[in-house]
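All protein chains of the complex are present and in place, except for one that has been dropped.
When the chains are written out, they are named A and B in that same order, and each has its own residue count from 1.
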Amino acid sequence: MIVIVGLALVAQFVNPFFLSFRNITSLLENTAVIVLVVIGESLVIINGFGNADLSVSSIYTVSAVTSAQLAAAGIPMFLVIPWSIGIGIALGALNGFITVRFNIPSLVTTLGTMITWEGFILWWTGGMWIANLPNYWQIGSYKIAGLSLATWIGFIISILMIFFVKNMAFFRKFYACGSNANAARFVGINIKKPIFYALTLSGMFSGFSGFLSASRFFSVTSNIGSNLTLPVVASAVVGGTSILGGRGKMEGNILGAFLLVEISSATVFLNIGAVWNEAFEGLIILIAIISDVLSEKRRHALRA
Amino acid sequence: MKKSAVVVVVVFALLMIGIFAFGGSTTLTKPITVYMVPKFTGAPYFVACEQGAMRAVKELDELGLPVKFHFMGPSTANTEKEIKMITDIIALHPDALLYSSNDFQALIPVLKRAKAAGIKVVGFDADVADPNARNLFVNQATFSGIGETLIDLVARNVGSDAGIAILSADPNAANQNAWIAAMKHAIAKHYPKMHIVTIQYGKDLPGPSFQAAQTIINAFYPKVKAIVAITSVAFPMAAQAVWQAGLKGKIYVVGLSTPNDMKKYVKNGVVKDVVLWNPINLGYLALYAANDLVRGMMISNVNGTKYIGGGKLGFFKVGKNNTILLGKPFIFTAQNINQFNF
Partner (left out) sequence: MRDVKKIELILLGIMVFVFVFMSFLSKQFLNVSTLLQIMQLSAELGIMAIPMTLIVITGGIDLSMASTLALSGVIMGYLWLFGLNIWLAAILAVVFAGTAGLFNAVMITKFDIPPLLATLGTWALYRGMATGIDQGRGVSGFPQGFLKLGEGTLMGIPYSLLIWATISIVIYFIVIKTRFGRYLFAIGNNETGALYSGVPVKKIKIIIYVLAGLLAGLAAVIYTSRVGAAKSNADANGVLGIVAAAVLGGADVKGGSGTIFGTTIAVLIIAFIDSGLTLANIQQTVQEVILGIILVGSIIFYEYVGKSKIRYSLTLQRDSSEEGDTKSSLPTESEVNNTRRS
């Protein structure tokens, strides 16, 4: 949290436009389109050590591309949106099924499905972009009170998720399995179910986010979700989701996603010579991770 | 003076073709195998190059000069994968290899090996640093030509003292770096009051390109009056960012991209000019060049200058370091963009 504010101040100092309305809305929008994926990802990670959904980038892409193709073929929006959610659920459930049925760590399953879907989408589109999209496709960029529709939807859903996850027993099972799978089993929780649901939800969010993000643009490319996975995992973790499982707050995810978006923006504002952007981002992520882990240890020490 | 030389050469070449055809050399009718390896297969630009090459294949077929053509490349811009692919292709013993290199240096050893194996190596779109690594390179436009065209357009539209931002692909992209250098040179030479405020990298991916463009606008407008986006992925994203920020007309967006991607933006006025060359012609010419080298035809020497045949495009002078030039950069505008479909 400190890092977020600190970075903002530094950036603002160098270039006063950083806290401008336009930039803040950009930051919010870019956060909104990935925050749902981060939330889905953290739900999977919470389920325990060795769990992660690496296929988020591919599901995001598949959904974005296929939804765009449907729209380009003239199918109306109120059918395309359910499709994007549905394809996400389907692919996520596939991940879940393989993970549970064959007892494979989701990290590995999703590694495989990520590669598969990425290759599939390239083959399916032949590398071509979907460009002849009808005007109603661009609902994501429609503005209300200065913020795009995509931003509103992204944030509203994530805030809803905060409440759902805190209060529903359904989600509490995720945490239980992540903390202590054997204990969970003894209490009567079928530990196979939560991970399945988590992966399905992650897929659903990835699919929907893919559509949401793509709906801001005139054209959709076949590599739209490339390199999404690592920043998403980083966001979740920086936001407090423990890679060991059993812990993670949804609010943290929102902050984590925002921080990463802020970092990429700040690197441009600071104009340090864009060749150093990636190094800078890596450094900030490291600092955030280290400070997070250290503060966790301090908290534990105090408690003990 | 050049035109008459070309005419002479054309007539001469037609005679040569006629002689060969009547000579009944059966080696001419045996099919040759050509592999075309783009930087990556996932972009309309390279698909256009492929189309051009296939058009050439069709024409050559009709002339009784069959070509077995394969278009293969890494699915995303990856040097290592391209090296691997070319290594494997060498084992297949094709007659010619067309390449667009992801890396200025890294492909040199493998290309040299191809050459040593007797394969004719012809580059297109993106070359390597060592001219000895290939037999010929088909250049679409000179780097300085592109750089100057872009800067001229900027100066014409926002004045010769404007602050501009450049949106590129990746710090390692050789073509982009050469264009940036050419632009800097053009600025220094013609418009010393113009200055580059920032250079950002969009990694040739839509998301990061869009975000970079958006952030440039947020951070540097109104200091930045023009954005020059020099990749076919970044240009539409930059236009989108300007449009979404409601700054159509206030920021001049120009760059390199394929007309189909830019039509929408030209139509709604965000973009006035799109600079490119014709990638279909590029692929077409590259294939003809490969064919000429393998079959030893349509190559002629006039007064010490070598010329090579490019099918319907005519004959091309082989310049320094064995390169041939497709032509001048082409500017697509609202007037002509609808005539093109790639």
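Please note the rule applied: contacts are C-beta pairs under 8 Å (C-beta built on N, C-alpha and C of every residue); 3 or more make two chains touch, one makes a residue touch a chain.
Values in this document were obtained by computation on a predicted structure and should not be read as measured data.
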*Pick from B:Ile32, B:Val47, B:Leu65 or B:Ile83: which residue touches the chain that isn't shown?*
B:Ile83
*Have a look at B:Thr142, B:Asn177, B:Ser300 or B:Asn322 and name the one touching the chain we're not showing.*
B:Asn177
_To test your reading of the contact rule: which positions on chain B touch the chain that is missing from view?_
41, 70, 72-75, 78-81, 83-85, 87-93, 103-106, 108-109, 129, 170-173, 177
*Which residues does chain A use to touch the chain missing from this display?*
48-50, 98, 102-105, 107-109, 111-120, 122-123, 177, 179-183, 191-192, 195, 230, 233-234, 237, 243-246, 273, 275-283, 285-286, 289-290, 293-294, 297, 300
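Quick note on the criterion: only the chains that are shown with their structure count from here on.
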*CA centre of chain A versus CA centre of chain B: separation in Å?*
36
*Interface residues, chain B side, partner chain A - complex*: 40-44, 46-47, 75-76, 171, 197-201, 203, 205-208, 210-212, 214-221, 233, 236-237, 240, 244-245, 260-261, 264-265
*Taking the complex as given, what residues does chain A use to touch chain B?*
15, 17-18, 20, 22-23, 26, 30, 119, 122, 125-129, 131, 141, 148, 213, 216-219, 221-228, 264-265, 268-269, 271, 274-275, 277
